[in-house]
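The complex appears here without one of its protein chains, the remainder shown in place.
Presenting chain A:
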Amino acid sequence: MNPHRKRAKTVDRVDSADSALVSSESTQMRPFPSKPLSVDRVKSVESSESGRMRPFKDKILFVDRVDSVESSESSRTSQFSDKISGFDRADSVEARVDSAGSTRMSRFPDEVLERVLALVDSHKDRSAVSLVCKEWYNAERWSRRHVFIGNCYSVSPEIVAARFPRIRSVTLKGKPRFSDFNLVPEDWGADVQPWLSVFSTAYPFLEELRLKRMAVTDESLEFLAKKFHGFKALSLLSCDGFSTDGLKAIATHCKNLTELDIQENGIDDLGGHWLSCFPDSLTSLEILNFASLNSEVSFDALEKLVSRCKSLRVLKVNRNISLDQLQKLLSHCPQLMELGTGTFMQELISGPVTEFKNMFSNCRNLITLSGLWDATPLYLPVIYPACARLTFLNLSYATLRSDELSNLLSHCKSLRRLWLLDTVGDKGLEAVGSCCPLLEELRVFPADPFDQEILLGVTESGFVSVSRGCPKLRYVLYFCRQMTNAAVATIAQNCPDFTHFRLCIMNPGQPDYLTKEPMDEAFGAIVKTCTKLQRLAISGLLTDRTFEYIGKYAKNLETLSVAFAGSSDLGMEYVLQGCQKLRKLEIRDCPFGNAALLSGLTKYESMRSLWMSACNVTMNACRVLAKERPRLNVEVMRDEEGGDDSQANKVYVYRTVAGPRKDAPPFVLTL
């Protein structure tokens, strides 16, 4: 294709500004064909220069997800001169491309390219695509419909809106994960309103919004409901700041609502009236999840809603819905794929198995079952007819014992995912091992996490039994009170495909209870054997050796959670040096200090974030980090109790193209 013509075409899209800048750098650094930028390349680019003033360089740094949204420097208005110079570069690039011999890519008209790229879903792939060359960058940004923002402060809504003009769906995550465990003070931030304000003009046709750990107010929910006329799907997980009044606004105004998914939020539950706000004309609902709300809704309104929404495939009700109410609901929506029951017991005349024997007989599509509050052995058989098809069974709110679980699981041959309470004990886990050979995910939650006197729950032997019977396990979350190195080594041998291994020995710093040694060898075995490991959470008594193993072997590790572990700075250093793909590192109560923090100086920009609390880091070290790396936000949270001002008790470091936070509360210092 004639390079001149191509250039003319892309001049039309000059509002994107940054495109040229990316392409020029990327092809200079690496001959055609371009591969997705790896961390190695990021480092090499960085080492040659520093500081914010070189706009071209900014673009390369952030590779995956849209905390990688590039911006045209800091100002939004067009800098025409920049663009011109960009084009000069782009020309030379194209010439180079042509001379390299492979020119087929440059022959696609933009529209065709957009069509093809529209089929690319994965964010990582899209990021890679956008780095190939200018045309691809443009085609990608115009064809992108869904944007994923893993850290709401890594980018600003204005930057997102400038780069992606046609977004229909946004996923936004806010607070650091440890906020789930009360380690982040209230009013920390992550307010969704600034995003909604920008989106109301940039994406008036926004259809989906998925928020995790964001601060959401009723006013924001009302704004969302009223300003976005085609809005369809809202999912709120672990958010806080709103009440059921906000849900009322959604139910009332979103005429095309297909999804309302409210999970585990800090919500002010003022009553169940919100459900009655769905108008009679609303028939589009496909997903409704209000399992975590406590107040009673009008059953009449719910029944009518379920009856008229013929496409309903996910229904998760709350505990107030009784068994016979559930039966009525199921009679209206036999097409359900996912069901969360209400309370699973009731006073009956003839007994549950006779009264409810047909409850599930018509639900031929049911593959997920949850809820089951208060389920007892008398009532569980009601679900047996549905068990054979189930792939996901969530029993984490049912305090079952081992025999009850055994009986149930003997019917569940197809299970892929199982969530349990540790009341089932090791014997219950033996049943898991023998009944569920296809199991890929197991989560065992503690029924009584703070009761330290009782040695109940599950132990290492239950975990080993599961690993013997379920070689396909890839995701495990396991809370226990005792563990041994030998057991974990066996588990690793049995299940080499782990991608997510989260082991929580509930007493901090507890050694192998048989040998009294640290649990280093356990996690060593995991990282050596499970080469696909992406996520790891460690616990128990751990020395630097654990981290040495992790740094040496866990080459695919992306997320690491550490608590009460390590002996010296070396621990953290091993991980920062060795884990090339590390994106999220969260650390609490470890003896890692300034040397450790600063050893990651060149690494943090290739990660999403770092959290360190109750470690040994001082303010001075944080200031050094902030000064050396202007593209990171280094935030320190002040303790209310005063204390030593030179210690930095809670440190949150993350890369950003949006600069320091403008909405930081007084207790958050950006250095």
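In the analysis below, contacts are C-beta pairs under 8 Å (C-beta built on N, C-alpha and C of every residue); 3 or more make two chains touch, one makes a residue touch a chain; residues count from 1.
Going forward, contacts and distances are computed from a predicted model.
A chain of this complex does not appear here, and its UniProt-recorded name among "Presenilin-like protein", "Auxin-responsive protein", "pyruvate dehydrogenase (acetyl-transferring)" or "Aminotransferase class V domain-containing protein" is "Auxin-responsive protein". Only one of A:Ser169, A:Thr217 or A:Ser292 touches the absent chain when the whole complex is considered: A:Ser292. Residue in contact with the omitted chain (choice from A:Gly189, A:Gly271, A:Pro591 or A:Pro630): A:Pro591.
Within the set A:Asp125, A:Asp245, A:Glu355 or A:Asp448, the residue that contacts the chain not displayed is A:Asp448. Between the chain not shown and the residues A:Glu548, A:Asp569 or A:Glu635, the one that touches is A:Asp569.
Within the complete assembly, residues 178, 180-183, 185, 238, 264-266, 292, 373-374, 396-397, 399, 421, 445-450, 452, 479, 504, 506-511, 516, 518, 541, 543-544, 561, 563-569, 588-589, 591, 593-595, 598, 614, 616, 618, 620-621, 624, 639-641, 643, 649 of chain A touch the chain that is not shown.
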